[in-house]
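Let me give you the structure first, and then I'll get to my questions.
In this view, the complex is presented without one of its protein chains, the others remaining in place.
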C-alpha cells in the first residue's frame, strides 16, 4: 500500500470511529488525562500541519493561525499551548470547522505526497499516521470514561472492545540466555524501541492466558482490596486515599457484578478477559496468586509463544531508556523520551488498538494507577 | 398579565437567550460554579416538574425518570444527584431532547393552570418563574466565563451587558432613624426578604454613581494590588494565593487595557462602569479611596434616591437571616436559608438581570471572592 | 492597681501557666491555627518590645534583632515574618533564652513606666496586657489540641477548665426597642467594641442556661450528624468532607462516651456544660431543637440577665465593623479590623479566659468550623 493510501485509510478510520458520536459527544473532557473527541481529531490534524506542511511547503498558508496554540498537546519547543484541563471548553471553532480543517490538511498532504517522495517526508508521514492511530485508541478509552460518569449509562455501539473470552491455558518456559531486545524488522517503530541491545534473562515461566473476570472476582471476594500484604506501599496508599474496593466501571448490586461498557451496563461474564485494571491491582493480584508480573524483556522474548492483542499487559518494568537511546532533534524529540519517569511499561495491544499498529517490541507506558485503558494481567513465575 | 402568560414569556426568554448558541456551546462546564447552558435549560424545567407537576397532577408521568437525578441542583430532600462538577459531561440526553422536555413540561403546566387556580399552585409557579429568571442571568455569566478561557475569544453577540456609561454624580445623605426593612409591596419576593422588621441607622452618605473603569485603573496603577494595608486579611491571602494583579477578564498588553466581553476582546473605556469585581477588590478600593461599602440596610433605605440596576452592588453585610426568618417545609425550604454562611449580600441588579426580576429589597449573595457576576462598587462614607 | 502591677501580674500569670510544662512541651505546633507555648511566651514579649520599647526608648537596644522576624504574628506593616506553619520548628533560641528575653523586656518596661506616665504609653501597655491575656487562653487551647493527638493522652493538670455543671434554667424575655451597643464604661476595650451606636431589636427569648453534654448526646443519638436538614450548606459540606460524627475530643468506646481533657481521658458527665463545639454544630443543634442562636446584639442586651463566663458562646452574627469603626494608624491598626470577613462573633468568656479580661461587650471571633476553643451553645427563640 502506498504511503498516501495508508494516510488516507488512517484518516478515514478516525472519522469512522466518530460515526456514532452526537455533536454534543465531541465536547466534554471528563478528566485531565482524557481529551474530548473534538480535540483528538483536531490535534492529529495539527500534527501533520505543524510537523510536515509548515516544513515542506514553502509558502504554506495555515488553515487558522490560532490552531497552533489551541491544538498543541505537549510540545514545549513549539510554543505556548492551552492548559490541558481546558480542552473541553473549546466549543468554537465548531466541530464542522474541525472537519473542514481535516479536509484542508488532507488535501495538502495528498498533493505533497504526489510531488515529493523524500525519505524524510515519508518518515514523518508514517510517524503522523502512527500518532493518529494512538489517538484512535485514546478517543475510545476517553469516551468510555466520559460516558461512564453519565448516570444514564449511554450505549455507544454494539461493539464494546471487551467481549472476548479466554481460550488459552498453560505456561511457556523460557531458558536462561542472552537475548536481543528492540525493533529488528523492516517497517516503522517508535524511537523508544530502537537501539538493539542484548540482555541476559534468568529462566522463567509465563502464562499463555490472561486473567479472567471470574478469577479476579475471587481476589475481590477473598478480601484482596482490604489486605495490605498483597499491595505495594504506593498501591495501598492509592487504595485507601481513593477508597477503592473493586475495578473501575464495576457495580455490585443485589449480589450481582455488572460493569459499564460502551454497549451500556452489562453483567460481568466470569470467563471474559479482565480489563481496566491498574498496575497496582495487577501486582496485588499476582502477589495474592503467588506469582508475579513479567518484565518487559521477559514479555518480549516469550511473546512469540503465546497469543496477545486482547489487552495491554502490565509489566513490572519502569519506562526507562534503552542503552544508547537518543532523543531526536526538534519537536519530534519530545515524543517519547521526556516521559521516562514514574511510568510502567505495558506490552502487547488491546482490542481497541488500531489495525497494523501493534508490534511485539512496542513499548506503551502509563502511570501505575491508570485504569481507563483496556489493560489486563499475564502471570509469570 | 396572567400567570400563564408570565410563565410562557419567561420560558420563551430563556430560549431566546440561546439563539446565538451553537450546539457545542451548550455542553461545557468551565468551573464548579459555572453550569453549562444545557444544564440551565433542563434544571429550570426539572424544577417545574419536580415541585409542581409531580404534586398537582395525580397520575403525572415524568418525561424521563432519570432526569430527577441528573438535573437536581442541591435539594438534599429530593434524593441523590449528579456531582456538581460533572454537569458538563452529560452529552446524552441530547440538547434536542432537552428542548422536547421543555415542551412536554410546558404543555402540562399550561393545562394545569387552565384547570387549577389554587393559591398554592400559583405561588409555586411564580417561584419557578423567578427561579428560571435567576438561571437566565447565570446562563449569561457562566457562558462568558467559559468563552473567556477560549484563546480565540469568541464573540457571542453585539450586546455584551457591559457597555453602559456612568452619568450620575454626587452623594445622597440619609438621616439617623428607625427604618423598616423587607418586602412590603404586593407581588412576589423570596423568603429571605420576608419578615418585615425595624432597624436603626446612624446617619451616612452614599454615592449616586458607581465606580468607573477609569477610577479603578488608578487604584491598579497606584499599586493597589500590592499593598496589604487596603485589604482584608482573607482578601490579601486570596490575592497572593491566586497571584491576582487586576480584575477578571482584563489583559494589559503593550501599555493598553483590554477586557474580554461577550462581544469579544475590547478596549476598556475609562468612563464605563466597572464590572466583575470581587468583594475583596471592592473593599480594598473603598479603603484606598478613604470610604467604605454600604451595609445592605443602608443600601435598601437609600436606594430610592439613586439609580440602580447596572451592576450587582457589593454590600459589607454578611448574608444572614432576618429576625423571625422561617425555613419553609419541604424541598422549597432549601432555596435560601441553608446558604446563610460565609457569603456577602449584593443589592440592586445588573444589565444581565431578567426584566421584572429586580426589587430594591432583593438579597443576592455570593462568596467574597466571586468575580464572574456583573458586580460593581458604590461608595459610602 | 498600678499599670506596672497589672503588667507584672499578667506576665507572672503567663509563666505560672507554664509550670506544668516539660521543656519538650514548649515546642510542637499541632496545626496552623495552634501555636507552640514557646511562641506564645515569646510573641507576647515581642509585642511589648516592638510596639512600646522601640518607640519610647530613644536608643533602645533590642534583645536580639532576629526576633523581630521570628516572633511577629501577622503585622504586615512590621515587615516579613516566619511562615505561620513553621512556628514549631524554632528550637533555637532555647526556651531558657526566651525566658531571658521576657526578663529583659520586663526590666525595660518596669523602668519605662517609672519615668513616663504619658497616656499614649499607658494605653499601649494596657493593650499589650490584654494581648498577652488573649494568648494565655490560646496557650491552653493550643496545648490541649496538641496533647489530644498524642495517643497516650497526657495529663496536664488537675484543673481542666471544663468540669463545671449547669445550674440555671428558664428563659429571659427581652422587649422590642432601641438599644445602645458598644463599650460604655471606663476602662480598656478593643477598638472593635468602640463607636457606640443604636440598634433596634425585635422581641425575643434567650435561655438562661447553656446546653449540656447530655442534651447534645441526644442530638447525636437522634442522627443529628447524618441529616442535612439541620445543617447549613457549608456546615454539611464540612461534616461530609471531614467525616465528622461527634464533637472534637469525643471517643465512643464500648457504648460509653469519653472525651480528652487536660486531666486526661475522662467519662463525659451528662450534666456538664458542652464544650468544643463549632458554629456549624451549634447551629445544627439549635435547628434540631426548634430554636436558633442569638445575634451578638441580642446577646449583649440580654447578658445582664443571665450568668455567663463558662463558655465562649456562638452568635449568629458575622464579625463585621460597627458603624463608624475606624482602623488605627500604624501596626496597631492590624489588630482587629482586617479579620472582619468569614468569621462569626462569640460573646462571653470561658473558664480558660484570663481574670479581668472579660466584658459583656467583648467581641471574640473565629471561623464557623472552629472547635478547639472552649465554646458552647445558648439557645434563643
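Think of it as A, B and C in the order they're written, each chain with its own count starting at 1.
Here is the rule we use: contacts are C-beta pairs under 8 Å (C-beta built on N, C-alpha and C of every residue); 3 or more make two chains touch, one makes a residue touch a chain.
As the structure is a computational prediction, the values presented were derived from the model and not from experiment.
Enquirer: According to the contact rule at the top, which chains on display are touched by the left-out chain?
Expert: Hidden chain contacts in the full assembly come out as A, C.
Enquirer: Out of A:88, A:128 or A:235, which is the one that touches the chain we can't see?
Expert: Per the contact definition at the top, the residue touching the missing chain is A:235.
Enquirer: Where the complex has a chain not shown, which of C:150, C:167, C:227 or C:245 is the residue touching it?
Expert: With C:150, C:167, C:227 or C:245 as choices, the missing chain is touched by C:150.
Enquirer: Pick out which of C:28, C:128, C:348 or C:376 touches the chain that's been left out of the picture.
Expert: Counting the whole complex, the residue in contact with the absent chain is C:28.
Enquirer: Pick from A:1, A:58, A:241 or A:341: which residue touches the chain that isn't shown?
Expert: The single option touching the absent chain is A:341.
Enquirer: If the missing chain were put back, which residues of subunit C would it touch?
Expert: Answer for subunit C: residues 22-28, 30, 38, 66, 69-70, 82, 86, 88-95, 146, 149-152, 154 touch the chain left out.
Enquirer: On subunit A, where is the contact patch with the chain that was removed from view?
Expert: Looking at subunit A, the ones touching the missing chain are residues 74, 76-77, 176, 178, 197-200, 202, 204, 228-229, 231-236, 292, 316-318, 320-321, 323-324, 338-342, 368.
We adopt the following convention: only the chains that are shown with their structure count from here on.
Enquirer: Sort the other chains by how far their Cα centres are from that of subunit C and give me the top one.
Expert: It is A.
Enquirer: Just the number, please: Cα centre separation of subunit B and subunit C in whole Å.
Expert: So the centre of subunit B lies 37 Å away from the centre of subunit C.
Enquirer: Counting in whole Å, what is the centre-to-centre distance of subunit A and subunit C, each centre being its mean C-alpha position?
Expert: 57
Enquirer: Centroid from C-alpha atoms only, then distance subunit A to subunit B, rounded to Å. What do you get?
Expert: 44
Enquirer: Return the residues of subunit B touching two or more other chains; collapse runs of consecutive numbers into ranges.
Expert: In subunit B, no residue touches two or more other chains.
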